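With one protein chain removed, the remaining protein chains of the complex are shown where they sit.
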Amino acid sequence: MGNIFGQLFVISTWGESHNGGIGVVIDGCPPKLPISESDIQIELDRRKPGQSSITTQRKESDTVKILSGVNEGFTLGTPIAMLIPNLDARPEAYTEMKEKYRPSHADYTYQMKYGIRMVEGGGRSSARETAGRVAAGAVAKKILKLALDIEIIAYVEQVHSIIMPSMEKFPTIDDVDRNDIRCPDQKTATKMISKIKEIQSKGDSLGGVIKCRIKNLPTGLGEPVFDRLEADLAKAMLSLPATKGFDVGSGFSGTSMTGSEHNDIFEIGADGIQTQSNRSGGVQGGISNGEELYFRVAFKPTATILQKQKTVSVNGEETELVGRGRHDPCVLPRAVPIVESMAAIVIVDHCMRQNAQRNSFSFSK
Amino acid sequence: MGNIFGQLFVISTWGESHNGGIGVVIDGCPPKLPISESDIQIELDRRKPGQSSITTQRKESDTVKILSGVNEGFTLGTPIAMLIPNLDARPEAYTEMKEKYRPSHADYTYQMKYGIRMVEGGGRSSARETAGRVAAGAVAKKILKLALDIEIIAYVEQVHSIIMPSMEKFPTIDDVDRNDIRCPDQKTATKMISKIKEIQSKGDSLGGVIKCRIKNLPTGLGEPVFDRLEADLAKAMLSLPATKGFDVGSGFSGTSMTGSEHNDIFEIGADGIQTQSNRSGGVQGGISNGEELYFRVAFKPTATILQKQKTVSVNGEETELVGRGRHDPCVLPRAVPIVESMAAIVIVDHCMRQNAQRNSFSFSK
Amino acid sequence: MGNIFGQLFVISTWGESHNGGIGVVIDGCPPKLPISESDIQIELDRRKPGQSSITTQRKESDTVKILSGVNEGFTLGTPIAMLIPNLDARPEAYTEMKEKYRPSHADYTYQMKYGIRMVEGGGRSSARETAGRVAAGAVAKKILKLALDIEIIAYVEQVHSIIMPSMEKFPTIDDVDRNDIRCPDQKTATKMISKIKEIQSKGDSLGGVIKCRIKNLPTGLGEPVFDRLEADLAKAMLSLPATKGFDVGSGFSGTSMTGSEHNDIFEIGADGIQTQSNRSGGVQGGISNGEELYFRVAFKPTATILQKQKTVSVNGEETELVGRGRHDPCVLPRAVPIVESMAAIVIVDHCMRQNAQRNSFSFSK
Partner (left out) sequence: MGNIFGQLFVISTWGESHNGGIGVVIDGCPPKLPISESDIQIELDRRKPGQSSITTQRKESDTVKILSGVNEGFTLGTPIAMLIPNLDARPEAYTEMKEKYRPSHADYTYQMKYGIRMVEGGGRSSARETAGRVAAGAVAKKILKLALDIEIIAYVEQVHSIIMPSMEKFPTIDDVDRNDIRCPDQKTATKMISKIKEIQSKGDSLGGVIKCRIKNLPTGLGEPVFDRLEADLAKAMLSLPATKGFDVGSGFSGTSMTGSEHNDIFEIGADGIQTQSNRSGGVQGGISNGEELYFRVAFKPTATILQKQKTVSVNGEETELVGRGRHDPCVLPRAVPIVESMAAIVIVDHCMRQNAQRNSFSFSK
């Protein structure tokens, strides 16, 4: 259960770290979208392991194959199945984990939940699972770009205690991807990378914050009361491995303002009604208001570290464990396309929902 | 759309601020639960308006009537419909809002979304809508208490910049409800109340943070990958009016720790496997690990203020508006039972899902 | 569980025969539909008890009250809650049923399923539950009529072994409602009514077949592979009390034709592509093809009879039971608006789904 996401643009993901591969099926994708494997591959390459010295050295080309739903370069309206085979599996690296639960990993909870677990690579709890989300997200992004010129850009705003200065301009993907940490402020990026390398050399790890910004959203997306746009985004983000928090607009920092300071005053701009400030973050009453939508996602430091840690064995005895295997000292640069993908999937779904309720029928007569 | 929540314990809420009432239907409630209107009323009384000098003075008894699904004090397994009539509606207070969009309210977005809106009291965007959630939450809480001894306690941790000291002990409902602000630290509560009264006298408003804690959760709740326990809680919380953020466990503050500092070491305790620390917040890999689950919810300052504000009219002209009507200078004390209710609904649902997949079949032979 | 129907136009029904009433909440109804309680009441009056000498004599006005989702005569896009109170409840008539399971009723299965049941009137298993469906169906019918001029007409085609001759013309509601049995062939209607009165005098009951026809359906409705239009209609019909079968187009009788006899040849008509014959019944590959959609629903004879029957007691002893209480000797005339309602709900939902996937995005650029 729990491997299906969305109401109308629905993705079903599957796959474990060390089994036949990772995949996703999209049900509900509109027909006649031009799409190719290379559209998908571009995004997968931003997520794939081994892309820089500060990511895990697992070697996976993460080459995607579209198995259905596309013909002669266009979607058919039928389910789009995509497959990303696992190549560089190293089951032997996990022998010790068979006997011992890794701290702050999902080994113990999976065992308790299912009464069985796949040890190699953490099985389904591996962040490798997110490749399926990125493949689906690439399709969603293309829909939004082609049909509505909506752009979704995420970037690393904070690593450990290094925080990027606030950025007025809406960044391009080139701004973000020009360095290994995916922080569009080059000075901050340099500091972040140094910090990661320092901590990496100690066998330790870091967390941080990703910011995501969305422009050209139409007004009216979001379904009160339970499926508010920010509620579905929050769920999407907290469904990602290693995430511990989400806020939108003024978020947690807005809690220490007064209403008169916080309210976004309406005014008339060149394109009609707009707000002077944007502490709402582009959503009011759960519905997009036409301003830029922005939110932040907190990622904990990677649980896998190469230091000796106390833990317990599957037999309930206290023991010690030294982390092995390949891992990311900081997941954030690879998480950037994942955050964008989940946001795109949520937005496409809400466009379809809004259209279904608002525009399916005309009562003019 | 968007007015139905849950997979197995499913609630459908309905109602506007100034129409026939507020209601909820629960589909999937287990049979043979002892329940009465007074069980529901206790929780509604904690949410109802006019309960203290720092809440809105709208007069609503919020008396609940169970219309179906219960017979002779026990649930039947069939849908439980509950109705809370609207009594103290004052449509005349909203004449000006017909013409002008209130800043940081949902007037504008509802109009853009639906092309029509109910002006009085904000219609469906009124926080009055949450009464239905609290009624359903009272049922969920009773299930959890009776069957599993699970307790869910929320309280106000922060108002504006006044923050409660950290609290070791798991508070009782009496600890929380003994003051009007629902902060279990009496000293902090006094400061919070003063601050609210001060800001209230200026016609302004405040926001803050609610903390929610859950004990006696069984291990194994949560459905990776999309329906992680914290993902569903995040969605539930961000679906509440005025919320802008959610974090679980170490949350945003955990992002500036290293992995070796952050990891929760497993150890053997009196009841078996446990963790030394609890920065995970009771969830690992999206699944409960048997430790206390805790999370925080950020509430923005109330959008309704009694000061003059610039805004625009429905005809697209700039104008001014003076807030009128009854409102809360700070929604947090009334939001405490709402947060608890949504948490309880999520937990009941996940207990049922876990049971369905794990225990529906035995393959021993 | 199981009290919610639909994907986008979603109805949640609730209520028992002898509790606070019967109700329904519609989530997803498009905004700005003109609707009033009298639109709903017209349909409820066609379903209500006591409308003729061949229906149950229970006295219920079945007066509907719209509690939310409508303002000044138009839908708001928010949930529409409707309530139909129970007035003429006679719990004392069910004393014997507390001790004995009625044959071919749901007393025994409800008890086994839930471990508890409401005896009076059969509780939730009462066909009185369908009033909520008819209320929602009235809204769906109005949407279809106003926006697309779609008409849905059902009528009684067969009672016991009395079968109406085939009817070329698409009947009007006046054709159907002009007699108590709702058979548009007046001669057959007379025979059916005589047969029902004869069997009624013996305390026995009859079943039959309802035919439903839909015209002006747009081409393209239905979602292969699981949510084919006829699959969702089949589910809707088999979800009605006392139904035992469904067929569409040539149905069971088409099974003894050859392919060359059965195929519907395409031709060019005044309005473009059409079929010469219509054995498909308006659906091909699960999708509407623009021809008239028609299907049949089989209803078993009413289980309640006024004759002495053998049965068993709740204590597992063999005993006898004489049916009491008010009941329909033949449910078909009252089932006509119910069949139409469920069909309308399915069609509205599929219009919204088709629109969401097909028209939410344009990829022209």
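All chains are identified by letter, namely A, B and C, in their written order; residue positions are counted from 1 within each chain.
Keep this in mind: contacts are C-beta pairs under 8 Å (C-beta built on N, C-alpha and C of every residue); 3 or more make two chains touch, one makes a residue touch a chain.
Keep in mind that what you see is a predicted model, and the values were worked out from it rather than measured.
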Which of A:M118, A:I162, A:L233 or A:I273 touches the missing chain? It is A:M118
Identified contact with the non-displayed chain, of B:L148, B:M167, B:I265 or B:V314
B:L148
In the complete assembly, which of B:G2, B:G77, B:G290 or B:P329 touches the absent chain?
B:G77
Considering the whole complex rather than only what is displayed, give the residues of chain C touching the chain that is not shown.
1-5, 13, 101, 103-106, 108-110, 112-115, 124-125, 129, 158, 160-161, 199, 204-209, 219-220, 222-228, 230-239, 241, 244-252, 254-268, 272-273, 275, 279-281, 283-290, 298-305, 307, 309-312, 316-318, 353-354, 356-358
Considering the whole complex rather than only what is displayed, give the residues of chain A touching the chain that is not shown.
1-4, 8, 10, 12-16, 19-21, 23, 25, 27-28, 31-32, 65-69, 71, 74-81, 83, 113-118, 123-124
Per the touch rule stated above, chain B touches the missing chain via residues 7-8, 28-34, 77-78, 143, 146-148, 224, 351-353, 355-363, 365
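In this section, only the chains that are shown with their structure count from here on.
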Taking each chain's centre as its mean C-alpha position, how far apart are chain A and chain B in Å?
26
Quick check: what residues of chain B touch more than one other chain, meaning two or more?
1-4, 13, 113-115, 124
